[in-house]
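With one protein chain removed, the remaining protein chains of the complex are shown where they sit.
Order as written gives the chain letters A, B and C; numbering starts at 1 within each chain.
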Amino acid sequence: MIRSLLVANRGEIAVRIIRACKELGIRTVAVYSEADRQALHVKMADQAICIGPPPSKDSYLNISNIISAALHARADAIHPGVGFLSENAEFARQVQLAGLVWVGPDPQAIEMLGDKVSAKANAKKYGVPCTPGLEGAVTNIEKTVEAVRDMGLPVIIKASAGGGGKGMRVVRKVEDLADNIRIASSEAEKSFGDGTVFIEKYLENAAHVELQMIGDKQGNVIYLGERDCSVQRNHQKLVEESPSPLVTPEIRRRMGEDAVRLFKGIGYFGAGTIEFLFKDGQYYFMEVNSRIQVEHPVTEMITNVDLIKEMIRVANGEPLSVKQEDIRFDGYAMEIRINATAPGTVKYYLPPSGFKVRVDSFLYTGYKVPPTYDSMVAKVIIGAPTRAEGINKMLSVLSEFELDGVPTNLESQKKIINTSIFRKGGFGTNVLDAIMKEIG
Amino acid sequence: MIRSLLVANRGEIAVRIIRACKELGIRTVAVYSEADRQALHVKMADQAICIGPPPSKDSYLNISNIISAALHARADAIHPGVGFLSENAEFARQVQLAGLVWVGPDPQAIEMLGDKVSAKANAKKYGVPCTPGLEGAVTNIEKTVEAVRDMGLPVIIKASAGGGGKGMRVVRKVEDLADNIRIASSEAEKSFGDGTVFIEKYLENAAHVELQMIGDKQGNVIYLGERDCSVQRNHQKLVEESPSPLVTPEIRRRMGEDAVRLFKGIGYFGAGTIEFLFKDGQYYFMEVNSRIQVEHPVTEMITNVDLIKEMIRVANGEPLSVKQEDIRFDGYAMEIRINATAPGTVKYYLPPSGFKVRVDSFLYTGYKVPPTYDSMVAKVIIGAPTRAEGINKMLSVLSEFELDGVPTNLESQKKIINTSIFRKGGFGTNVLDAIMKEIG
Amino acid sequence: MDTKDIVAILEKFNATGLAEMKFREGSVELHVKRHPDTVYAAAPVVHSAPALVPASAGAQSAPSAPAPAVTSATGEIITSPIVGTVYRTPAPDAPPFVEEGKVVKKGETLCIIEAMKVMNELEAEFDCEIIRVLADNQAFVEYGTPLFEVRRK
Partner (left out) sequence: MDTKDIVAILEKFNATGLAEMKFREGSVELHVKRHPDTVYAAAPVVHSAPALVPASAGAQSAPSAPAPAVTSATGEIITSPIVGTVYRTPAPDAPPFVEEGKVVKKGETLCIIEAMKVMNELEAEFDCEIIRVLADNQAFVEYGTPLFEVRRK
């Protein structure tokens, strides 16, 4: 039974997790770097422990300091949040070795899914449609070039250990392939300490559609609808919505059943997201994020399921509180990420509120946004009966959002969702270029 | 088609209505007294017009100034909010005479329901259970005393035009009756310009359970579940929740069907609330508030229906966007009213947010709460799967609510909902006395 | 108020040769003082901008003074006691009730303010001279909108 939980994270996700714990009557322990002494998660937690200097690698990525802090504070469990150590199987193992509950999937599942080649092999095994591509990792460049010539171009080279676009290269001419494999491999080696790459057909301007999943240790797995995150800048999501204008109830059901089969097959428990490329009514397995995601409130808004509470429940060994047949997708939800474009001190802050309005943030008047970490300072989430009403609602809610002292992308986000391209919906991940042209 | 709407109100309800309008693309016109020049509703509206000095009677109750402002600003409609002129049939008529749309029920319905004797007669006519009592108003005191002697005591004397406890007296001994009738009548004459009183059996410590209703001009009427508002101080509601711990699904259905019959019978459209006394599993008609209510967000939280938008839709002549069979009561919701206990200037304000958390307020850092109007400065609303989880959630959310510079009842509200009496649920309107004893 | 604001104020304060300055806005307080030896002279200049101005630009006129009459630099201001439309003349082709320079007696009509089709005559509450007419004919006026600047007689 978790009575005390350490949140190994900062920012809005740490605040989110602390809120869920408070509601559950769980004592919270925050950790913070020297740059975050005045952070909201530090103020909100029952206890807070400094774990290092500002750089993440010495604080929020410092496994030993975090676990020592948890042990000292007599925490029963650690929730890793998003980013930082949330998909680090070694951290999950160390947490468990220290006798603490890891609020997340089994470290083995994290590890397997972290390797894209093995993740894809499992997706295939359990009948989830995958992007056509060459079987397994690239071992022999010459043979690979021949195989690609047969399969046809364009192709995409991906790092097996990859993420965030690193080690990823699109190749349109077969004569460029060999060089690009070498470059991608060396990029992957540098970024992830693993040069393994593999090759898939490149789907031009596919949509990014992901499915929220959660499973328990009793073997129940459910899907909670998709999120369309096609509006991206350099692989960074800017806008997330559900349902996707591209996904019909029939496709959602098939996608969900495929995903449940995979998750049950690999014995997955906890929250996770399966990402698909979506094109011409077809979906293709991309990867699994074996953690909660930044955009989880979108799903919470349409399903009314508190995902963070469910994660803690599952970590506790309890079954999910909801069954697949209980899940209703109620209308439309959208999340807008508000990113600081420069550090600064918050001089005035008034977040919007109201019917089906939610703001997840760590801002407060007087807070100094440090230059050290992720630029996201707030997530604004709305719910509405339809997408058209949702867009109008978001515009109206964003126009209420008041923040002085820290420059953000708020105005640009308003422009993006107000374009005819966005309003029309049903676009791929190249859409931002077109949107930017419309904005001019 | 309403394209521009004047909000004849202030405070959080004005902000709420402006938000709904913005989402609907309706231009908003605020009115304000000289005390409200810096008010949030003034800042948020597209246009704002000063309608008088601080006293309500010269500004927010000044029919001529409000309608002149609406006409000048080319508003198509007026939404009266709660309190002030919201149940004033004369105002509604003047609005219509000026060629404007009145966002509310027909003035005749307001008038009929404003008279408690005729409201009760109609409730009886349409088969809604009423508190046993003497038929009609008191005309002959001697005959009344005899009738009460037959019926039995205690009884309650009520003013037909009453509200807020004025002209209301409980009588436990028959020899006190005649005097009390005279006093109640003269109190009612002074307060409402109408000395008519009537007599009902007094239900000791009954619960206050009310049902949210809405109808359209096509004759559709639906009920959206009840709210239990039994925690009151001097007839002022402090905490509102839904569902009521006293109401079973079967009772809710019967209550709803009775209410729909009455509303259809009198041709009611727009939002309205039917208030019941509830005791020993029985409900008794008390009165109808022919307007939206302060606590409407409780219903919005469990039904996901935006009541203010529905009101505007109905005023526009459109049918309701939902049918009775679409209405699902999703878990539990609670509202806590935060009242200022003294005027002051907001030095620091950080409202909570998060999953199923809503704060309807007009506060902002730097705002000077005037001493002139209602003391309520914020409503905190939460949703949760169960009442027990909801109480914990509300406590956790309130502990996040930060407001410096204006003293409030926040700590007292936390104590109230944290008592064993409140947690147990199922109490009547005398509960606050017992709670206060428990708090000590 | 951030550091560069404070630095700028110090600089300006010093340049003026003023003796002392106190500033307060909300919870911000600033107090600057010069040593008596180096005091020159002059009245302190206080500049305070409102933290937040209403978003509603639309029909709002200048911040209105309390009705019915307040003292301005040169005279008293008669403001509108109601919301409506000003008519300076009793009929479309008639001359205005009053012009600048005219002296009126208590009870004389200054203008009509129409509200909900009712013509409300605004009468002078005291004998006075009209210094300036501040609202145009047929102008919409809020409660408190300045109508006339007058000097009591």
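Convention: contacts are C-beta pairs under 8 Å (C-beta built on N, C-alpha and C of every residue); 3 or more make two chains touch, one makes a residue touch a chain.
This one's a predicted model, so the numbers in the text were calculated from it and none came from an experiment.
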*What shown chains does the left-out chain touch?*
A, C
*From the list A:N65, A:N392 or A:T429, which touches the chain that is not on show?*
A:N65
_Using the touch definition from the top, which of A:L5, A:V42, A:A188 or A:A315 touches the missing chain?_
A:V42
*Could you tell me which of C:E11, C:E99, C:E121 or C:D136 touches the chain that is not displayed?*
C:E11
_Contact with the hidden chain only, please: which chain C residues?_
1-3, 6-7, 10-11, 13-14, 27-38
_Considering the whole complex, not just the chains shown, which residues of chain A touch the missing one?_
30, 34, 37-38, 42-53, 59, 62, 64-69, 71-73, 94, 98, 366, 368
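Quick note on the criterion: only the chains that are shown with their structure count from here on.
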*If you average the CA atoms of chain A and of chain C, how many Å lie between those two points?*
56
*Multi-chain contacts in chain A: which residues touch at least two other chains?*
348
*asked:* Where in chain C do residues touch at least two different other chains?
replied: 51
